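A short worksheet on the structure shown next.
For this view, one protein chain was removed and the others were kept in their places.
Moving on, here comes chain A:
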């Protein structure tokens, strides 16, 4: 059979066309628009005039911007690695269970993940409530008095990080469990014949073989947590928004509250660049380490 190369290419283009169109209209075009907006003084709605790099100069001088960057970085540090390690630990425990027991326990760990953030906020806000919250029992046992956790500046981010880990850990557990299942039992069997202890098995077998999944989870987590908004926004309601402001929250405040679409876009571009640089860097680094 003679293959008609041109025809095949045409068909291929035709087949990917719907995707390219959707991607172009819904992702690429808005992104280009965002970058364009960042060079203008546009309000939230409608066009603005070209101001060149002015927004960027302003951003580097902006106290709030740096607060937002610092807070976002702090939140990432508090969540990404702990969330991954806790996910792996729980997944290893769950994988030792069999049959319906495993399904049940897994379901319990996964349950928080399907809750909307507003429900998560309600639950934890109630549990931490200074007068009636159940968590005030351990808190007062340790600190000697009840503490309004979400109104105490230095406790705010760690508390939100804790809630976030509780909320999103289920998904990581699922990914890790899939990874653990793909490790052949033969390897473990061979190891136990060689009298390897548990720690050695983990260090020499499980950890290296699960590494691709760990790298994936870390990267997903990093991107997700850099874009933190909902939890911080909700928990700070009724308190002091500025000291714990994160980047997306700052973008929201600029664009929607202060009607500065252009400047909001500038901060959004900054976040976009940070996300890309860090996630690409991290993924490459982790992959390189894994291949050693």
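Definition applied: contacts are C-beta pairs under 8 Å (C-beta built on N, C-alpha and C of every residue); 3 or more make two chains touch, one makes a residue touch a chain; residues count from 1.
As a convention for this text, contacts and distances are computed from a predicted model.
**Q** Could you check which of "Phenylacetate-CoA oxygenase subunit PaaJ", "Extracellular solute-binding protein", "Electron transfer flavoprotein small subunit" or "Cobalt transport protein" matches the UniProt name for the chain that's left out?
**A** Its record in UniProt gives the absent chain the protein name "Extracellular solute-binding protein".
**Q** With the missing chain put back, one of A:140, A:259 or A:284 would touch it. Which one?
**A** Candidates A:140, A:259 or A:284; residue touching the omitted chain: A:259.
**Q** Which of these, A:2, A:15, A:45 or A:193, touches the one chain of the complex that we don't see?
**A** Considering all chains, including the one not shown, the answer is A:45.
**Q** Tell me which stretches of chain A touch the chain missing from the display.
**A** Looking at chain A, the ones touching the missing chain are residues 43-46, 62-63, 130, 148, 151, 237-243, 253, 256-259.
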